[in-house]
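Of the protein chains in this complex, all but one are displayed in their positions.
So that you can tell them apart, the chains are marked A, B and C in the order they are listed, and the count of residues begins at 1 in each.
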Amino acid sequence: MVETDKVMRLETAVSRFMEDGAHMSIGGFTVNRNPMAAIYEIVRKGYRDLHLYAHSNGTGVDELIGAGCVGKLEIAYAGNGKTAPTCIRFRKAVQDGMLLVEDYSNFMMSLRFLAGAMGIPFMPTLSGLGSDITTTWGFSKAMRQADPKIVDQKLVIAENPFGRWGAAEKVVLVPAINPDVTFIHVQTADTMGTCRIDGLTFADVEQAKASRRVVVTCERLVDPGELRDHPEYNQIPFLHVSAVCHVPYGGYPTAVYRHYDYDADYLRAYAAAAKEEAAYRVFQKRHVYGVADHQALLDLVGAARLAAIQADPRTGYAVNMKRG
Amino acid sequence: MVETDKVMRLETAVSRFMEDGAHMSIGGFTVNRNPMAAIYEIVRKGYRDLHLYAHSNGTGVDELIGAGCVGKLEIAYAGNGKTAPTCIRFRKAVQDGMLLVEDYSNFMMSLRFLAGAMGIPFMPTLSGLGSDITTTWGFSKAMRQADPKIVDQKLVIAENPFGRWGAAEKVVLVPAINPDVTFIHVQTADTMGTCRIDGLTFADVEQAKASRRVVVTCERLVDPGELRDHPEYNQIPFLHVSAVCHVPYGGYPTAVYRHYDYDADYLRAYAAAAKEEAAYRVFQKRHVYGVADHQALLDLVGAARLAAIQADPRTGYAVNMKRG
Amino acid sequence: MTATDYSLREMMTLMAAREIQDGDIVFAGTGISMLAATAAKHINAPNSVLFFETGAIDSLVEELPLAVADPRVMYAAASNAGLLEAFATMQNRITGDRVIAILGAAQIDRYGNLNTTAIGDYHRPRIRFSGSGGGCDVASFVPRCIAFMQHEKRKFVQRLDYLTSPGQLTGRGARAAAGLRPGGVSVVITDKALMRLDPATGELYLDRYYPGVTIAEILDNMQFTVDTGTAREADPPTAAELGILRERCDPQRLILG
Partner (left out) sequence: MTATDYSLREMMTLMAAREIQDGDIVFAGTGISMLAATAAKHINAPNSVLFFETGAIDSLVEELPLAVADPRVMYAAASNAGLLEAFATMQNRITGDRVIAILGAAQIDRYGNLNTTAIGDYHRPRIRFSGSGGGCDVASFVPRCIAFMQHEKRKFVQRLDYLTSPGQLTGRGARAAAGLRPGGVSVVITDKALMRLDPATGELYLDRYYPGVTIAEILDNMQFTVDTGTAREADPPTAAELGILRERCDPQRLILG
C-alpha cells in the first residue's frame, strides 16, 4: 500500500478537518453505514457547538447529541428503527431546550445536499406545501440573518414560473447545504480517495460532493488500479475527497452491507442506557471515552459479538441473527 | 427465457409506442450507445412530425432528420465526433428551413430530463446567463402558447430568492421534459425491464425516468435473478420500462462499451454520402430501407466488419482498430 | 374460514394488506407498515412491488427488516440507489401515481393530516418525536396513503400540535389551493376500525368496525366525530391469512410481538 497525502490515520483526519462550531454532516441512515469510528473520535476529542446536517442518520446523530457536541441540528428524522423510534438523547435534548432544531423532510434534506453538490443555490420540490414544515421555523429570522453561514430563509414557496407546466402551480424551494466537512464510511476506497459503496448509497454521494472537505473511512483500502476495473461502480471520484482512513468495522455498531450487520445487542444496550443520565454516563464512559480508539471498542465488544454479526456472503447480512 | 408482457420484438414495440407527432428522445451520445436498431425501425416505418429531444445524440439524431421524420428538435449539440463535426443532414435541414430547432446546452438538456425524472416543473442552473441561448428562441412564443405539449417559455431567468446564498444572484430555470417515449440501448436488461449499463450512462437514466414509455433494446436479455446479484449496479429499475427487446448489436454502428466499438468505416461512409442528395438516397436505401431489420443490416455489413469492431476484454473497445 | 383467535395487531396488519392491489408499488416504513406490505406480497398482491425511501426497489425480504435502512431491504432488489431516487419515483407522476404508502403518526385530524414531529410547543415540546422522515414527502406526492393509528382520544385530535404530513389540510379544496396534487391519507387503520377519507367532503368517515367493537366505542375514543352512516363490520382474518402472516412474514414475532 503506497501512502499518499490523502491516506492518514483517522485521529489525524479528525484533528485536521474538525473544529468547534464546524458545519458538518455524516453519511449513513439510522442503523446502517454511519461513520461510527469517526463519530466516536469526534466525541472523544470533545468538539462543541457543531452545526449538524442530517436526514435520518439515527445512531450517529444521537451519539453526537448525547455527547453534547451539537448546538444546532437540521434534520428530517431522528429515529433509530426498532430500538429507538425516537432517538432518546435527541428527544431529551430537544425537550430540555438544549438543542436548536430545524425540521425538514428526508427528501428536502437530500435535495439540499444535491443542490450543494450541483453548485446551485436551491432545489425545487412539490413536497410540504401546506405543512408546518414550511411555516414553522426552528431557527429564527434574526438568528439566520446574524449568521452568514446560515441561509436567511428556511425555504421559499414560489409560483411555478412556467404556468402549470409539470402539473404544478407552486413549488417549495429548499436552500443548498455545503458543509465544512462530511464524514462517510464506505466498503471500499482507494488511496486516491475514490469510493465504491455496496448496497444503498442513502445520500452519501450528494453529501460528499456538497462538502468542502470529505473524510472517508473504509473497510478496505485498495490501490487505485483495483477500482478502475469498473469505473461505473464508483460513486464518489477522488476529486471530492480530502482524507482516506483505513478503519475496518468503522461503521460498527451500525451495519455495513456485505461486511457485517448492525449489532442489535449494542444498539439496545445503548438505548436502555440513554434513558437515564447516570446509566448513560457509565455506558458511554465504558464504550467511548474509556477506549483509546475504535479498535479498542472492538476489542472490548469481543470477537464473539463480531462473529455473530458477520455478513452472510449470499445475502449481505447476518442470516438468522437474533434481533428481537 | 420466460416471456413476459414487456418482452417483445422491436418491431412490435415501435408500432405500439410510436405515432406521428410523438414527442420522443433517444439515449446515447454522438458515436456511442445510440439505440440504432430502434432508430432504423422508426425510419423504415416512416413516422413524421416527430418532436425530438436530444442533448448530443449525434448519429441517431442525424439518421432521424435525414429520413425526414423530425419536425421539431430541441438539442444541445448536433455533431458526431471526427466524422462530422456538425451532423450533415442536420446542418442541411436547418439551413434549408426544413427543421425547427430550439438550442440549449448539454447541461440544460440533461437538467430538463432530470426535472422530468424527478417530477418537478424545472431545474435551476447558473449556466447561460448573458448568452443568446437565453434570449434567442427557436420556437416562437405564439407557437409555444398554441401547443399544450410545448412549454410556454424556453427558460426563465430569476433572482435567487435566497439572497446571495450559493454565491448566485440569478439563476436560469429550465423546464422539465417528459417525452411520450424514449428509446435506449443497454448492455444488459432483464425480462422485467431492469437495466444495467456498462461505462458512461450519458443522460440515459434521466431520459428513461422522465419518459411516459420506455423501450429498451439490449445486447443481453437475462432472467431477473442475474441482475439481482448487485442491485447497486442497476441504474434503471423495471418500474420505468414498458418494453424490452433483445437486439444484439442494437447500437451498431455506434459503440457499446465492453461489447463493440463504433464502426468508423460505416460512419465515414454515411458522412460522405450525407453530403449529396443522390448519394444519400442510395446509401440509405441500401443500408436502411433495403433491409428488413437490424439483423439484415448486420448481414449486409458482414462478419468481417463486425469482427473488426469487437471489444477487447481488457479495455472495452477495439484496440488498434483503424480509425483515421 | 375465519379465525377467532387473533390479535388486534394481526387484524390491523391484514386490514392494511387487503388495501394493496396486485401491481401496486408499496411504500413501506418500519414496523407494522413493513409487515403489512410483506403480508400483502405473500397473500393477496404477489406482483406488488416493495419500495423503501432509502432507495431499495422490489427487495427480496427473506427476513423482516427492522428499519428501512436494514441491510435486509438491500438483498436481491431490482435496484439499490438512494433517497433522491426513491422520493423522485414518488414525486414523478408517471411512477408516483402507482404508489400506495403506509405511514404511522402520533396525531391525526379529521382531514387526514398527520403529526409525527412534536406535542406541545414546537420550540420547547412536551414530547418530541422523530420528525417527518419521508412522511411529509409521501403525503405530498402519493395518491393513496394508509395511516396506522392507535385508536386513542389523544391521537385523533381536533387540532394537530404540528402538521407534519399534509392530508386535506383544512378540508375540501384546501389541498389543491395549497398547490398539492390529489393525495394524502385515504385510509386510516386503527385497533378498532378502518376509516376512509371522503373526497367529496375532505373528511374521514367510518367504513368498517372490527368484530366486537361498537361504533360508540370508536367515537368515544376520538376528539372529533366522523360520519358512520355507511359503516359495516369488517371481515375478520381468515385462517389462511393468519397462517401466512405468522409463519412466513414474522416468524420471529419481531413486529407481531
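As a convention for this text, a residue touches a chain if its C-beta (ideal position, glycine included) is under 8 Å from a C-beta of that chain, and two chains touch if they have at least 3 such contacts.
Every value quoted in this text rests on a predicted model; they were computed, and no experiment measured them.
Just so you know, the chain we are not showing touches A, B across the whole complex. Only one residue from B:V181, B:V205, B:C218 or B:L297 touches the chain missing from this view: B:V205.
Within the complete assembly, B:T315 is the residue of B:T12, B:Q145, B:Q295 or B:T315 that touches the hidden chain. In the complete complex, the residue from B:R9, B:R44 or B:K82 that touches the missing chain is B:K82. One chain is missing from the display, and on chain A it is touched by residues 116-120, 178, 192, 194, 209-212, 224-225, 227-229, 231-232, 234-240.
In the full complex, chain B makes contact with the omitted chain through residues 28-33, 55-56, 58, 75-82, 85-87, 90-91, 94-95, 97, 103-108, 110-111, 114, 125-133, 136, 138, 157, 167-171, 199-206, 255, 257, 261-262, 264, 311, 315-317, 319-320, 323-324.
As a convention for this text, only the chains that are shown with their structure count from here on.
No other pair of chains shares as many C-beta contacts as A-C. Of all the chains, the one whose CA centre sits at the greatest distance from that of chain A is B. Taking each chain's centre as the mean of its C-alpha atoms, chain A lies 27 Å from chain C.
Work out the mean CA point of chain B and of chain C, and you get 40 Å between them.
Touching two or more other chains at once are residues 56, 74, 76, 80-81, 84, 91, 93, 141 of chain C.
Chain B has residues 119-120, 178, 231-232 in contact with two or more other chains.
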